[in-house]
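Here the complex is missing a single protein chain, while all its other protein chains stay put.
Here the chain labels run A and B in written order, and each chain numbers its own residues starting at 1.
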Amino acid sequence: MATTSKRVPALFRPAPRLVRHLLLIAAGLLMLYPLLWMVSSSFKPEELIFREPGLMPTSVTAGNYTEGWGALKHSFGYYLWNSAVLTALAVIGNLAACSLAAYAFARLEFPLKKMWFAIMLGSIMLPHHVTVVPQYIVFAKIDWINTIWPIVAPKFLATDAFFIFLMVQFIRTLPRELDEAAAIDGAGQWRTFTRVIMPLCVPALATTAIFTFIWTWNDFFTQNLYLTNSDNLTVPVALRQFMDSSGESSWGPLFAMSIISLGPIFGFFLAGQKYLIRGMATTGLK
Amino acid sequence: MKRILAATALTLLAVSATACGSDDSGDSGGKTKVVFSYWGSDARQKLTESAISVFEKKNPTIDIEGDFSDWDSYYEKLATKIAAGDAPDVMSIEIRGLAEYAGRATLADLTGTLNTADLDQEVLKAGQVDGKQYAVPTGVNTFPMIVNRATVEKAGEKVPDDTTWTWDDYIAISQKVTEKGDGKLWGTEWNVNPAFLQLFAAQRGEQFYKDGRIGLSEQTIKDWWALLQKIVSTKAGPDAAQMLETGTKVDQALLATNVSAFGSWWSNQLTALNKGSGQELDLLRMPKAEGATTAGMFLQPAMYYTISSKTGQAEAARKFVEFLVNDPEAGAILLSDRGLPTNAKVVDAIKDKLTPTDQKVLAFIDSIKSELSPIVIPPKGAMEMEDILKRASDSVLFGKASADDAVKAFLNEANAAIGK
Partner (left out) sequence: MTLSPAPAGTAEIPVAPREKADAPRPGPLKSSRGRSQALAAYLFLAPWFIGLFAITLGPMIASLYLSFTDYSLLSDAHWVGLDNYEKMFTQDDRFMASLRVTTTYVVVSVPLQLAFALALALVLDRGLRGLPFYRSIFYLPSLLGGSVAISILWRKIFGTDGIVNSFLGLFGYEGHGWVTSPDTALWTLIILHVWTFGAPMVIFLAGLRQIPRSLYEAAAVDGAGRWRKFRSITLPLLTPIIFFNLVLEVIKSFQSFTQSFIVSGGNGGPVDSTLFYTLYLYIKGFKNYEMGYAAGMAWVLLLIIAALTAVNFLMSRFWVFYGDDK
């Protein structure tokens, strides 16, 4: 047996490379069928989308894209920009605040640590629908309604406990000997954090960045609630405007603009993979 | 690294300081600010913004800020804002929310403070709760049977006279369309909209709500379900699962995709249906039960304008509402988007601007004006009625419960909901 470094269970062993590719492509197509349908519909003239629901369009038009781009109060690019700013801030906030908190939970001892950890986890467990109203009242009192702060500020305050927990688990896979080696070299907590632990957590940081980006980009609920002025809208809210439950929805432009708004997240994901791939092998230690 | 931390902290502080400085309430540069909340599609948003700019030109001291939302999350957003004390000054609501919001003192009592003399007074009554005017109807809709004549004729049938046809006639002709359709057509689509039930009951002289309770008899509800089941069993229309698929999205309706000949929708959805179908659709009165004297047609306000009971800009808000319903310029922009206007003067002024479809609707409404049943205001708790009825109907139509059990469950739940 060739000593390839694949850690794949026996099931996959016999299949030659080409077959593996074919299987993956077939599975991929299956997974992507809904998306393909959406792409195909975005190129159909609007009336045909439901009249002819097959995958292959009988008549192709780019009209949905041009219409969708200009249909709302601002060009769709305006909303893409708004979302980009919002999401960038959210990513920075989460990366900074959650890694700090995770380091404390994973590596440091302090009074009542278990209790605080439980509270941190507990904050993920309460459905947000019931905290939405009291939170809205808090933000209304400090006049943050209709700004991006109710969405961004919590990220800088590590309210996304999901990522704290994620990083805690990642940090805990790292042996304590690393910390101790650093301590022997005279490093304090901050140096240990920035020079030893964080570089080894690049995959976890990349994961945090990717997920924060995607979830913030797609988050309809909070953005709909807090960004009321039609000049402040972001992509998910703008997309909803193509729909009207009681009357006529603009499905063509909706699909077209949804595809376009997938672009940045997909791009971010592709780019982020580079960091996902860097593991202990390449970063190494001093 | 410490520097980065410090820099971040400083940036946050600076930024939050400026954020707190952004003003958002009351005056904006000396003008009175009025927040107007409404829902709809981007088409409606464009129309509304045009109307708003016309108003602002006429009233330079008032600044209207449109708070636009999609329908699904509209009430949730509105309720949250009201709970936080941040209610918009002028709020759109629709008929199911009227009693709820009025009953909880969130709406201002507009009796005698608004100029509503030119509005249809009967429809205006639909904005009253306990005799007090809480809401102004924006326009009216009705719930007719819609037909694609071409589809019917292709099946070799004639569209019956809509003043005399009965439910049996309707099922018979739908059946024939399905048969001749070769598996590609259905005679009719159907729904479990409370409006449908309301019509059906009105044909027997029953009112949906009476004295704070459900005014329908068990027999009527069971007969209505029997009618729907007959449509399915005779293949006049598709089965329950299939009907659910098109849901309530009008652009996927069977009529809009030319898969059915008949269907019942609100009259202001005719434009969307026409667009999807690409063919000519017509409005008909609903079929009658044997021996019934009325088809049970009724008018319903498409939605209402209301003013918050906590607004600080009552006068400016009132001016805006009056503009929207009385001013022909507003009417010329909004046209039938929020239902056909009830102000006769406005209707005259915009008659020629209306699309042929809207003119058809207008003509239809005029023709049935003399035979209308009274408008019914759902009481508090009625927001759930559509869901309660749907669940009960689905349980019967999917065979999960017997009609007897379901009707008792429905009445219990419905009465409990409005009895709160």
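Simple rule for what comes next: contacts are C-beta pairs under 8 Å (C-beta built on N, C-alpha and C of every residue); 3 or more make two chains touch, one makes a residue touch a chain.
This is a predicted model, so every value here is computed, not measured.
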Exercise. Of the listed residues B:Phe55, B:Tyr75, B:Trp190 or B:Trp225, which contacts the missing chain in the full complex?
Worked result: B:Tyr75
Problem set entry | subunit B, residues in touch with the chain not shown (by the definition above) | 72, 75-76, 79-80, 82-83, 100-101, 104-106, 238-245, 247-248, 381, 383-384, 387, 390-391, 394-395, 398, 400, 417
Seminar exercise, completed: Omitted-chain footprint on subunit A covers residues 1, 3-10, 12-13, 17, 20-21, 24, 27-28, 31-35, 37-38, 53, 55, 96-97, 100-101, 103-111, 113, 116, 119-127, 129-131, 133-135, 138, 153-154, 156-159, 162, 164-166, 169-178, 180, 188-190, 193, 200, 203-204, 206-207, 210-211, 214, 218, 220, 239-240, 243, 251, 254-255, 258, 262, 265-266, 269-270, 273, 276-281, 284-286
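The working rule: only the chains that are shown with their structure count from here on.
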Exercise. In their shared complex, at which residues does subunit A touch subunit B?
Worked result: 47, 50-51, 71-73, 96, 132-133, 136-137, 140, 142-147, 149, 153, 156, 190-191, 194, 221, 224-225, 228-230, 240-251
For this session: Would you mind writing out the residues of subunit B in touch with subunit A in their complex?
Result: 1-2, 8, 12, 16, 19-20, 22-25, 40-46, 49, 65-73, 77, 80-81, 83-86, 248-252, 256-258, 266, 268-269, 271-272, 275-276, 278
